[in-house]
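Below is one structure, written out as structure tokens; comments come after it.
== subunit A ==
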Amino acid sequence: MKIGFYPGCSMKGGAREYQESVSALARVFDIELVEIPDWNCCGATAAHNLNKELSLSLPARIMALAEREGLTDIVVPCAACYNRLSLVQHELGADATLKSKVCSIIDLKYEGTTQILNIIQFIDKYITDKLEEKVVKPFNYNAACYYGCLLVRPHAILNFDRVEDPQSMDVLVTKAGGNAIDWAFKTECCGAGMSVSRTDTVARLSGEIMKDANDRKADFIIVACPMCHSNLDMRRPEINKYLGENITMPVLYISQVLGLAVGLDAKTLGLNRHMTEVIFPEKPVKAAADIPQKVVTTQKMEA
Partner candidate 1 sequence: MQEFEPKIVAFVCNWCTYAGADLTGTSRIKYSANVKIIRFPCTGRIDFMILMKAFENGADGIIVSGCHPNDCHYSTGNFHARRRWIVLRNLLNFAGIETDRIQFSWVSAAEGFKWADVVNNTVAAIKEIGPYENYRKIAVSTLFNEEGASNE
Partner candidate 2 sequence: MSASHENNHPLSQSGEIRIDTGVIINKCYQCGKCSAGCPVATEMDFPPSLVLRMLQTEEAVQMEKLLRSMSIWLCVSCEMCLTRCPMEIDIPTLMDYMRQKSVKAKKTNPKANKIIAFHKSFLDSINYTGRLYEMGLIVDYKMRTGAMMQDVAVAPKMFVKGKLNPIPEVIKGRKKVAAIFNRIHKEDKQ
């Protein structure tokens, strides 16, 4: 099975292990990821902060190239890229004049027909059904699934999962044998692209997230976005300085968690590349009383 693949710039650099783990996972399930030829950067936050047309044109070129290649589905593991591509597809779909203008800027034919999948949608569509039978080494830990902003917002356009207290990643982690804990910072912002320019802000925002996960006895934070990862992982010294603590909890990509569960080794999944060393706790599952239990039932109201 061949599926279009847009890695995005960070997966070629700072988030190399994300690409390694996604590719390795895909191979396990006999999926061939076809990189969009000659893809460019989506422009990320910088483009939409500074220039609207640029922020439309860069993603449009990527999708136009995918269309030219005949790719109907493209998986975009980076949440930021996924967000940009989806929003541009939506905006151009709603405005024909704008669409033709952008087409002329990028000098390519763009229809807007490609389906943009984030990493979880990709897994759900192609892997989930076969996941449980392939699990050989259950991921037997307490995991705080962190969705961040760009995967779920704006809900009106992305229409992915629940916008408050999302569950899709929790479900995957549970299927991989993990215990997805209930916590409060699933969709709070980590500071996003301010890592370099406002490190203090990032330390505070990511710090609050780290602290809540740590307080609730998570062993790992699970992410689906290179930006979230770099803020929580690479900025750990700044976070610990802000919190006045020494939190050593590793941050894993969801693809790494599933990879571990289906028996891939740490090196293939790039676990060695994380800045915060990945150490597996010795006593995997803690006493049930310490773990905040997920509230499954809702209060029964008046019939």
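We adopt the following convention: a residue touches a chain if its C-beta (ideal position, glycine included) is under 8 Å from a C-beta of that chain, and two chains touch if they have at least 3 such contacts; residues count from 1.
A word on the picks: all candidates are chains of the complex that A comes from, given by their letters.
Source: prediction; values computed, not measured.
Colleague: Looking at 1 or 2, only one should touch subunit A in the complex. Which number is that?
Modeller: Selected candidate, touching subunit A: 2.
Colleague: Contact residues on subunit A for candidate 2 in the complex?
Modeller: 9-10, 12-16, 38-41, 43-55, 57-58, 61, 105-107, 149-150, 153-156, 163, 187-189, 191-194, 196-199, 201, 205, 234, 272-275
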